[in-house]
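Excluded from the complex is one protein chain; the other protein chains are retained at their positions.
Note that the chains take the letters A and B in the order they are written out, and that residue 1 is the start of every chain.
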Amino acid sequence: MVPLAEAGVFGWLLGLFSFKLVSCLALAGAIFAIGAWGVLARRNVLVMLISVELMLNAVMLTFVSFSRALVNMGPQLSNPYAAEGGQIFALFIIAIAAAEAAVGLAIVISYFRNRQTVDTREIRAMKN
Amino acid sequence: MEFLKDILPEWITAADKFRPVYANGLFLIPLLPLLGFLTNAVSRGKLSAGVSGAVASIAAFLSFVWAYLCFASCAGPLASVDAMGGIHPAMKTVPLHAVYGTWIEAGGFKCSFGLMMDQLSGVMCLVTGVRTLIHIYSMGYMAHDKSVARYFSYLNLFLFSMLVLILGDNLILTFVGWEGVGLCSYLLIGFWYEDGEKAAAGMKAFVFNRVGDLGFILGIFTLVAAFGTADYIATTGKIGTYTKPVVGPRKVIEVDEAAPEGKRERLVVVMPDHPGLLDYAEGLSMVSTADSMAKLPLGYKADRGNFDLSGTMGPKVFPAGWTFKFAITLACLMLFIGACGKSAQLPLYAWLPDAMAGPTPVSALIHAATMVTAGVYMVVRMAPFYVMAPDALEVVAVVGACTALFAALIGLTQTDIKKVLAYSTVSQLGYMFLGAGVGAFALAIFHVVTHAFFKALLFLCSGSVIHAMSGEQDMTKMGGLRKYLPVTYWTMLIGSIALAGIFPFAGWWSKDAILANVLAKAEHDSMYWILYLMGCVGAFCTAFYSFRLIGLTFFGECRASDEVKHHIHESPPSMTVPLMVLAVFAVISGWWLHADLVTFLFIGKEAVQNAENEHVHHLNLLITSAAALGGVIAACLIYIKGGKIPKPAQTRNPLVRLSFNKFYLEWFYDHVVTGVFAIFAEALHLFVDVLIIDFLIVNGVGKLVRGAGGALRRTQSGLINVYATGILVGALVVLFYLLRG
Partner (left out) sequence: MDLVDLVFVLSGLLCLGSACAIVTRKNPVYSVICMLPFFIGMTILFVLLSAPFLAAMQMMVYGGAILVVFLFVIMLINLRPEELKDDFSLQAYAPPAIVGGMLGGLILSFVRHGIPAESALDRAFSLPVVPDANNPHLARSMEMLGFGGHAPALGSIESISIPMFKQYVVPFELISLLIVVAVLGAVILAKKRV
């Protein structure tokens, strides 16, 4: 893939829209950015938690993309399980995401039961 | 080794195949008292007095038995090499040595956790065998105390520390035991801590020991700085590379065939020999001939492979500007300061008499027989260093002689029965150091052994007397106890004769031999005439005060109050049996061990054994016997026949007052030394504590934090999104920093 100035818009998009490592990484970066936006901008704790799941999914996508690439790099790697390692880490991320969601939602429920709100503008006991 | 053949079973001495078992099992010797300590410490208050005493005594006894077996095995190969003939006895023994792992490893410095039993530590271990008797005695003496378990746990902890001190194969492990016995000494002196005076006595002992320990640890640092190791075997091996049996300093080119090309020739600097110590230096010099490496005294093995002089005077490990002589003299002097503290030598003696506040068996075990001899042990253990540092040895001899005389003079006028014995202990320790100072290291240990027997006996006897007198310790209130306490009387008489140094009791053999060595030395160096004179006057005083003690306690009319008199009774068998056993040893140990022990230890062939010194021996025999007998007779005339009751507190005689008030040395400590320190401490308090720590650091930091917190508080919105934004921005900054290249 070449710079936009050389390839023209169509060529550039074609390069980006083909199934390549960089495309996958770009997609993951975009999803991560959207998730971060959600976490930062939204006031609803629940939606913030959902956005965190988006970010975690982006990271999983990165791991799996590199796993796909590394499986064919076998002899050059010191770790024979490098490729599988990426997928196993993605699995671990799923597990951690589940744990995080369980605890996070429990906190949300507990807080809501006491204050009848999950809006971060009203959850600011630490102000000053 | 005739005396060993008497006491060792055949199957032990013959069986070399058990040696690894004994060597690897050395750890059991200290471990058993430790287990006893743990048992008593954990189950405190739950065990009855009898059970905790039994646990402690059995632990001490088993440890002694195992030490005895190990010692036998260590001396074992004697039998098999006897046939070779002509080899010095000490060279036939092979020390037991077990390394249980690396303890400290930092840079080039390495310290292993190992135990070693050679002749010296073996003999010291057996001396500690007095412990079993004292444990049994304690069961009777402490039977009515309310915290017996605490007492016995301390006692076992002390044994553990003492054995670590003795058996450790490097100075650092010895230092651990050294500190441990100091701690136990403190705990046991202040055992009855409700009594403020006794607690203060414990504190005093602790503080005095701390001064000495500082010297000790500086000595260790010096050795490590100079030689890179604190291991006994390795350091001694390194000294060996310096030594040749020649007189006068000179440099020798030594050719080592085994070394790699280009490093075969090395310059060996030979230190001037110390007159009278030639024999020992000769023993050491065998290190430099490869074929006799195994023949080192004290079981030290040559270890020259890892020490390359590279043709320069100071090996690379020496700090800049140090010479070998400077380093070794400094180290020896520092170590001797440690020995002064632990063994109550001038000027650090003052804690030992006060230490008598503890229970009497403790005085016997710790403050007479074992712990206070640790300093002597350490000096003798470092003998290879001391012979290389004649200046340091002179200091040892002078301090020893001064202490011997000084403490004996104080002992003349004391009225507290235990105080007399305490000053006597200080004085006898002075004799040991005097012996070590003239190079008679083996005789110093010999005196440790005999002194352990008769001084433990004397202390236990005094404990029996105090027990009978319902806790009264003042001799002016005793008298005529002979008919009430026959066993105590006879055993104490034996102990006193031994202490006074009357032939053929134990004390005579060792003290006479030490003085003979001083006299032999005086032929080379006139300074030693003064030391010899001090020793003889001290011997006279020793004989005098020991019979003064007997006279005041057991003869004349009983001066106790009627109530006390009514309760006087002979002690139970658990107390009298140890007395009798110790009395037997006080009689025979000198005669039994005198010839063999010294050659066995082989820390210098003693001057007294040389044929050319025969006249020295005879002259000394005359002088010391006259001094001792004179003292005994004078004391008998004054106190037994004359029935004089001393009242030193009221006397106007300035000499008596001087002696009774300990030459005002303690007054000097209390007022001058303490005063200087108080001013120093006050200045430190004002400058460091009040200004720097309190004002600047504690309050200053508090105010700074409070002010900064107040200012930064306003930036906190409490919105979680803002905090998350902060995290993300930080992460991005780090990311860009990493991707920057």
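Everything that follows uses one rule, which is that a residue touches a chain if its C-beta (ideal position, glycine included) is under 8 Å from a C-beta of that chain, and two chains touch if they have at least 3 such contacts.
Here the structure is a predicted model, which means the values were calculated and not measured.
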item	value
Residue of B:Val99, B:Ile693 or B:Val722 touching the missing chain in the full complex	B:Val722
For subunit A, residues in touch with the removed chain	1-4, 6-7, 12, 14-24, 26-27, 29-31, 33-44, 46-47, 49-51, 53-54, 57, 60-61, 64-76, 79-81, 83-85, 87-88, 90-92, 94-103, 105-110, 112-113, 118-119, 121
Subunit B residues that touch the omitted chain in the full complex	717, 719, 721-722, 725, 728-729, 732
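Methods note: only the chains that are shown with their structure count from here on.
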item	value
Distance between the centres, which are taken as Cα means, of subunit B and subunit A, whole angstrom	71
Subunit A to subunit B touching residues, read off their complex	36, 39-43, 48, 120-121, 123-128
Parts of subunit B lying in touch with subunit A, wherever the complex brings them together	713-714, 716-721, 724-725, 728
